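Quick one: this structure, given as structure tokens, is what I'll be asking you about.
What you see is the complex with one protein chain gone and the rest in place.
Up next, chain A:
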Amino acid sequence: MTPDRHVQNQTVVSLSAVLLILLFNTWIAERSSKSSRPQFTNCPTMIVMVGLPARGKTYISKKLTRYLNWIGVPTQVFNLGQYRREVVQTYKNYEFFRPDNEEAMKIRRACASNALKDIANYFTKEQGQVAVFDATNTTRERRGVIISFAKEKGYKVFFIESFCDDPEIIEANIMQVKLSSPDYENYDKEEALVDFLKRIDCYNMSYVPLDEEKDRHLSFIKIFNVGSRYLVNCVQDHIQSRIVYYLMNIHVTPRSIYLSRHGESELNLLGRIGGDTGLSSQGQKYAKALAEFIRGQSIKDLKVWTSHMKRTIQTAEALGVPYEQWKALNEIDAGVCEEMTYEEIQATHPEEFALRDQDKYRYRYPKGESYEDLVHRLEPVIMELERQENVLVICHQAVMRCLLAYFLDKSADDLPYLKCPLHTVLKLTPLAYGCKVESFYLNIQAVNTHRDRPTNVNVARKPEEALQTVPEHL
């Protein structure tokens, strides 16, 4: 994400300039076409889903989109079903999808055409990089239309086909996400299931899966039975390689991820950021409470991860189970501001302090890191969390915000202000297309370390205005 090009504001221009100095780029270089960040892809990519209904296409589309946006690749889903629902206000029954229903066919083709137009718009006017076209796309003819469209516009195409013949999985899908669809608002469960299965039959007759031989010039991945097997053909570039790696690491086995910060630390008490201190006495109490809480949850095969910093390790020690230390989970490096209070930062680096409030996500501490850097270093952690089942991650405020933003699909603007208080465990359980969050405050008092964005972020502001939102401390 490059510094915002749209804003004319004087202050943000000065932000750009200072950031540029920080990056040692010339202003001109930044504005010219010289790419300053590693290139994921050099032209927009259309990801095209393929598969019968209830094969997890929308699940994959949403999850992949969430991941790509989190790693900084602007991505959007275009779900054909939604276009159809807007045109045909009320869904009657499966007969809309019969292959001999001429009128319905016309509507469905028009919807597809509109979706493609919106995709073109997303790429050209909204700086999108990846568009996920979420529809069945089960005929070679329909896929041909999409390929021609992409070729004409200069977009790359990557197909993701989900192939499943396990009736149990299909039924589970239908129960989880189809029955609650707007289409079936007025149906009871039994009727909805029957209708949906007939809907699948409508597509089945004309379904032509991607073929190793006939489609050997296309770029695609075929996912069999929720990941037991994959066929990968003609990966063209870096982003497609990353997408394939991601898809091959996700699974749908039920599990929960527990996120928590270390117990309150000595520096927390003093209102100082960063450093590598041990737990305060309240923090030690929390560690014991956490151990009890975890035991109470009766979690199967729980993995415990910490950072390399003393306070997370001390917290994990109290659990009495093996744990793994990840350097990548270390707190954001505040560089020259390490171990300072906000008051000291304001006193010694008032301009830095203001710049941070202007763009907390991209702001990098001098000789330190930014939230953007953090996301980059946490990517392998996220990838491993996707592979794992039940995990407890004991980490730090900025790190937890980044991880939470991934699971809850929060934007770069929201991420640095997510509330992650001490002594509170968040339990995340994947559900339908998203994530259920349960918050457990373990009733051990702790300081508040959350500093909201103040009203005045101008570099010329007064110290009182800068320190307006600093939480209390010793």
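Please note the rule applied: contacts are C-beta pairs under 8 Å (C-beta built on N, C-alpha and C of every residue); 3 or more make two chains touch, one makes a residue touch a chain; residues count from 1.
Everything that follows uses one rule, which is that contacts and distances are computed from a predicted model.
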> Name the absent chain by its UniProt protein name; which of "6-phosphofructo-2-kinase/fructose-2,6-bisphosphatase 4-like", "Phenylalanine--tRNA ligase beta subunit", "Vacuolar protein sorting-associated protein 35" or "Elongator complex protein 6" is it?
Replying inline: "6-phosphofructo-2-kinase/fructose-2,6-bisphosphatase 4-like"
> Among A:Lys125, A:Lys300 or A:Lys327, which one is in touch with the chain left out?
Replying inline: A:Lys327
> Of the residues A:Asp201, A:Glu317, A:Asp414 or A:Glu465, which one touches the chain left out of the display?
Replying inline: A:Glu317
> Which of these touches the unseen chain: A:Val226, A:Ile273, A:Met309 or A:Met340?
Replying inline: A:Met309
> Out of A:Val232, A:Leu270, A:Ile299 or A:Ala347, which touches the unshown chain?
Replying inline: A:Val232
>> Across the whole complex, list the residues on chain A that are touched by the chain not included here.
In response: 23-25, 29, 33-39, 212, 216, 228-235, 238, 241, 244-245, 248-249, 276, 278, 284, 308-310, 313-314, 317-318, 320, 322-327, 367, 373, 376-377, 384, 387
